[in-house]
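This part shows subunit A:
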Amino acid sequence: MAKHEYAFYPGCSSQKGASASNYLTSVESMCKTLDVKLTEIPDWNCCGASIGYAEAGELPRHVMNARNFALSEKNLPGQEIVATCAACWLGARETRERLTHSDTLMADTREALKEAGLTINEMPNIRHMVEVLIEDLGFDEMKKHVVRPLEGVKIAGYVGCQTNRPFGVDGESFENPQYLDRMVEMVGAESIPEYEQKVTCCGGALAFSEPEKAQAQIKDIVESAYDHGAEMIVTPCPLCQANVEIYQGQINKTYGTKFNIPVMYYSQLMVVAYGGSAKDAALNGQMIKARRLEEIAAKPVKR
Partner candidate 1 sequence: MSANTALAEKYRNNFLKEIEEQVEMGDWVKMCMQCGVCSGSCPTNFQSAWEHPPQELFMMIRAGKRDEVLTSTSMWNCTSCYNCIVRCPRKLPITHIMHGIAEYAHRIGLAPKMQATRFFSGLFWKNATKTGRVNELKLSMGLYFKNGFGSGVKEGMKMKDVAIGLVLAKRLNPLELFGGHKCKDQKGIQAMLKKAYEIERSRKAAKMAG
Partner candidate 2 sequence: MADIKVAAYICKGCGLGERLDADALVKIAQKDGKVPLAKSHDFLCNADGVAMIKNDIANEGVTHIMIGACSRRAKTEAFFFPENAVARANLREGVIWIRPDTDEARETTQEMAEDYIRMGCAEVKAMTAPAGNAVTGSSKTLLVVGGGVTGMTTAIEASKTGYPVVLVEKSGALGGWAAKLYKRVPVHEPYKSPADTGVGELISQVLGDSNIKVYLNATVAKTDGAPGRFIVDIATESGATHTEDIGAIVQASGFDLYDMNKLPELGGGKSANVVDQAGLEALAVAAAAGDGVIRRPSDNQPVKSVVFVQCAGQRDPSGTHLAYCSGYCCNTSIKQAMYFKDANPSVDTTIIYTDLRTPGNGEDFYRSAQEKGVIFTKGKVAEVVPGGNTSTVKFHDLILDDKDAAMLDVDLVVLATGQVPNSGINIDAPAATAEEGVVEVKPISILNLTYRQGKDVPQLKQGFTDSHFICFPYETRRTGIYTAGPVRRPMDIAQAREDATGAALKSIQALENAELGRAAHPRSGDLSFPKVRLEGCTQCKRCTVECPFGAIDEDEKRFPVFNESRCRRCGTCMGACPVRVISFENYSVNTVGAQIKAVDIPDEFSEKPRILILACENDAYPALDMAGMGRNEYSAFVRIIPIRCLGSVNTIWITDALNAGYDGVMLMGCKSGDEYQCHFVKGSELGRVRMSKIDDTLKTLNLESERVRDLEVAITDIERVPEMINKYAAELVAVGPSPFKGF
């Protein structure tokens, strides 16, 4: 039996061929090393994300998340639900809080779920993968497995919004959370605690609908990382990762900048540090290649 077992809610962007498929690949390798067993919730559905608000209304949004809770309870009873995506985690957790605090909403949700032949008896805990790593395993446990420290690599920890606000990870400050910096140090790299754009919004869904507004913010995020001498940016959120990485070319056109900085997931750093290959870490999934990491991943492991 694995040390830690969870019901897994990967979310739409993590699926094969989707924008965060590299995240999923690296999380799988990371969990293997850490002996964490993730069992996908069968037939899970979209969380509705924040951006669905115009059509979603209140109850339909919660019902979508509640369906996942019901499926988890039915198929993986007693297990906490773990999401890797910030939006999935936040959406599910919001639903959990609201249903817990409103009997009416809970009753209405149960009534709707009945239509899909499902029900909720117990409200599950909703965890983000980072919470699992920090709170359940701890930094010491994570560090134990480092066999190829990312020595000399300077990394800006970009926390972003939705893993940080309004719930946050491990009781950290909303204005200056430290956990990502600690994870960077844990894999043997150099963190930038004074990186002042670490909780700036990447523009979220406005990157699609109003790209110029989102890109103005992304520019600040990337520029500050460069100003602090970062070689790459690391983030715990798929939308942060995508927005900050893939629009750098367009920003260069608009602002005349020369941005070309890789944006990684914490799980990718960990996999490389744990001795995994470039493929295990899904480094091929970067639009802006992380050459430095690829070099390290090619080195033999010091055992």
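Candidate entries met the following condition: all candidates are chains of the complex that A comes from, given by their letters.
Convention: a residue touches a chain if its C-beta (ideal position, glycine included) is under 8 Å from a C-beta of that chain, and two chains touch if they have at least 3 such contacts; residues count from 1.
Everything quoted here is computed from the prediction, not taken from an experiment.
J.: Going by the contact definition at the top, pick out the neighbour of subunit A in this complex from 1 or 2.
T.: 1
J.: Mind listing the subunit A positions that touch candidate 1 in their complex?
T.: Within the complex, subunit A touches candidate 1 at residues 12-13, 15-22, 43-46, 48-60, 63-64, 67, 108-109, 111-118, 161-162, 165-166, 174, 199-201, 203-206, 208-210, 213-214, 216-217, 242, 246-247, 249-250, 284-287.
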